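One chain of protein is taken out of this complex; the other chains stay put.
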Amino acid sequence: MSRIAYFGPQGTFTEQAALGLVRVGKDELVPVETVPAALDGVRVGDFDGACVPVENSVEGAVNATMDALTDGPPLVAVAEAVLPIRFSVLVRPGTRIADIHTVASFPHALVQVRKWLAEHVPAASPIATTSTAAAAVAVAAGEFDAAVTAPVAATHYPLAALATDVADVADAATRFLLLRRPGELPTPTGADRTSLVAITADRTGALAELLVELAERGINLTRIESRPTKGRLGEYRFFFDVDGHIAEARLGDAMAALRRRCTSVRFLGSYPKADGLATTPAPGTTDADFGAANDWVAQVRAGRGA
Amino acid sequence: MSRIAYFGPQGTFTEQAALGLVRVGKDELVPVETVPAALDGVRVGDFDGACVPVENSVEGAVNATMDALTDGPPLVAVAEAVLPIRFSVLVRPGTRIADIHTVASFPHALVQVRKWLAEHVPAASPIATTSTAAAAVAVAAGEFDAAVTAPVAATHYPLAALATDVADVADAATRFLLLRRPGELPTPTGADRTSLVAITADRTGALAELLVELAERGINLTRIESRPTKGRLGEYRFFFDVDGHIAEARLGDAMAALRRRCTSVRFLGSYPKADGLATTPAPGTTDADFGAANDWVAQVRAGRGA
Amino acid sequence: MSRIAYFGPQGTFTEQAALGLVRVGKDELVPVETVPAALDGVRVGDFDGACVPVENSVEGAVNATMDALTDGPPLVAVAEAVLPIRFSVLVRPGTRIADIHTVASFPHALVQVRKWLAEHVPAASPIATTSTAAAAVAVAAGEFDAAVTAPVAATHYPLAALATDVADVADAATRFLLLRRPGELPTPTGADRTSLVAITADRTGALAELLVELAERGINLTRIESRPTKGRLGEYRFFFDVDGHIAEARLGDAMAALRRRCTSVRFLGSYPKADGLATTPAPGTTDADFGAANDWVAQVRAGRGA
Partner (left out) sequence: MSRIAYFGPQGTFTEQAALGLVRVGKDELVPVETVPAALDGVRVGDFDGACVPVENSVEGAVNATMDALTDGPPLVAVAEAVLPIRFSVLVRPGTRIADIHTVASFPHALVQVRKWLAEHVPAASPIATTSTAAAAVAVAAGEFDAAVTAPVAATHYPLAALATDVADVADAATRFLLLRRPGELPTPTGADRTSLVAITADRTGALAELLVELAERGINLTRIESRPTKGRLGEYRFFFDVDGHIAEARLGDAMAALRRRCTSVRFLGSYPKADGLATTPAPGTTDADFGAANDWVAQVRAGRGA
């Protein structure tokens, strides 16, 4: 039984995401209070993996994840999950909507169901809790009347769903990664994503040059974020997500270029995309194209002409 | 008296930032519960401006700010503030450290003072509140023993600072903008920043081309973030912060290029940088250089040779 | 009657090209012995224009043209002509092929009809003359038996064409420009070419940056040549031909950018292309697109939001 940590407590969106990433009967899920604690637990061998939010998490912690991934020994992502942000409103069995005077949840979650609350329980007082799951605990304990939670919370507590699929904005989503200690990479599927973080010097155009390295190899950038580094003034870290797997030639070639040009590059994993949409390499950028070009250079260098 | 909204309640870091941006005796600060409400209040004329967090806010809401700035009628930033993230630990007067059994704050704030708590009040229970200021309110009301807050909270409540400048990470900071309805732009100071958000089509290399437009004009990019747009799959919005003022020729020229190449561009303001560090244009990119080049083209077009 | 110089003597390919560029009954063609002399004659007002070869001329002088255009007061091209390289073989009337023992021409022309000579007059001796026309003069004078010339030579001398359309390579062509002192530019036709010469510093990537300026504005480069400058070691001049007219916004914008980035830029003219093929601006690069983008920036600068 391998042990997979997740940013807890039990009943959060991160647990919900983790459930979709683990192997039934082989992985045991363990809630951990903070993202850094989950990741450090993997680093020291307490866990075999950790599921953490990386983008637009309703329960925050995304910056914490980014920081925790770039500091300390390397970890690599082996899978991703994307969850639509749809809340359940949980109550103790028998509670009617007219009985609801207090609604508890993590503050960001309360903001995201504001319209629903205004419409259905306009008089209820919002109550902040440290997570959506903590709200469920408190409601089960009789402290408050209703909890706005991830759907999975209903499976942990003796509560009933008064409403499901609650969301003011229809298509918001949160993205999670399953991280492990470095080891054999996931097999390329043709629909993969690669994540990395690079530090460049504070020079005008430095980022443009990196993106040109990607573009010239036909590599599609799906996400970019900059954050100042902690140590040095005017230095930035860039988080990149790109389509493709580092086992592919164009990715490996681009990564080597970034490695040469950057102060540092950290590989954060190549893994199947949650959406399963295949990547079609641009003309001239398939593995065969790279192989042929390298063979050609080898032939020229060997003096056989070309 | 002009009315400036800020992401409240009273006593948060946003109020602290707002205090540094308003004119004493001329601007009245009004706490507003959410970022969208603050910005919409400016749009409809209820307020003359709004101070909101835009980067790394300890109390979240940054994504809310970004979304609220790109939807609805345009607003423009006229000033920025950067606050170091340093907390105060507030207690009712007379409370000794040994008396502290509960510590309340916004969840993200509790995470950021974890080490301090472990060292000084290891046995205290953390309590989540909807904001750092709400913790102060609760402590003043006798509900909990200590509140982790922005320094400014001490001025609003009958509480004493048990500790100040508390922060696990020494150099974390949060950035805020003062936004107004479009109007006369702030005068260029030579140390300005321009913010904008652009939507590009989902084409490999599209972002690289935009950054090359900036780099070719010697424009330094200080921040970039991508977020998927709500409406269309595979479309991204990019938030850019660059050094310089749109009144400057190289900025205006670059903005026009972005405008031509993007599905849409929204100008979010040109305003003095909080750090006051002057921008030195690269050779060939001063206003005089642009003026001379345009004069030269005009001369050629007029048939006077060159 | 305006006077148009051409790189002579009478009967050369340049005269042939000039005939296609001048206005019948209004322009008088005057042969001039060298390209620099023709261009300097325009500069000092002895001529109103000059027709000279600029690319792949069978009678050479192309480098001389490039040098003469970049030194001295500016001249601008107002028209171009492209001639297929097809020779006539001229003889005195009555000469039969069996009578031909000597074939005279400019050396480069003799090289280009080598196969024809080998097949038809394999025993004839090649004789070098200072131009193809000089060969016709010599044949008319009875010095040699046959001359390899431009077709137009047949109109000047009492000679008969033994063969026409003679060329070892089917599709070779020579390009000529009609140059004038700066003045009103030719009206844009939608099928124009712009020529310029730029000097850049000897820095890795300098040329790439210039070409990116063109590419980012969708400007098609149809010819590029580099030559070391005379004065300074390691400095290069680049001759560019691009599709479009400097009166067009994308061209003017690009020229201004080049002007800012280069040590010097000389405009060599915007003129209708000989092939008449219209240029279709890339999306986002029409005059209307540039106009809209500039209006947008003006609106933003004026504080009207956008």
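Every chain is named by a letter (A, B and C) in the order it is written, and numbering of its residues begins at 1.
To be clear about the criterion, contacts are C-beta pairs under 8 Å (C-beta built on N, C-alpha and C of every residue); 3 or more make two chains touch, one makes a residue touch a chain.
Not measured: the values here are computed from a predicted model.
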Interface partners of the hidden chain - shown chains only, full complex considered: A, C
Contact partner of the left-out chain, one of C:Thr129, C:Thr149 or C:Asn294: C:Thr129
Residue among A:Val32, A:Val76, A:Val89 or A:Ala134 touching the omitted chain: A:Val76
Residue among C:Ala64, C:Ala79 or C:Val121 touching the omitted chain: C:Ala64
Residues from chain C at the interface with the omitted partner, ascending: 34, 56, 60, 63-64, 106-108, 110-111, 114, 126, 128-131, 134, 169, 171, 204-205, 207-209, 211-212, 214-215, 218-227, 230, 238, 282
Residues belonging to chain A that touch the chain removed from view: 73-74, 76, 181-185, 209, 212-213, 216, 246-247, 252, 255-257, 259-261, 265-267, 284-285, 289-290, 292-294, 296-297, 300-301, 303-306
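In this section, only the chains that are shown with their structure count from here on.
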Arrangement of touching chains [line / ring / star / complete / other]: line
Intercentroid distance (Cα basis), chain B paired with chain A, Å: 24
Inter-centroid spacing, chain C versus chain A (mean Cα positions, whole Å): 60
Junction residues of chain B - those touching two or more other chains: 209, 212
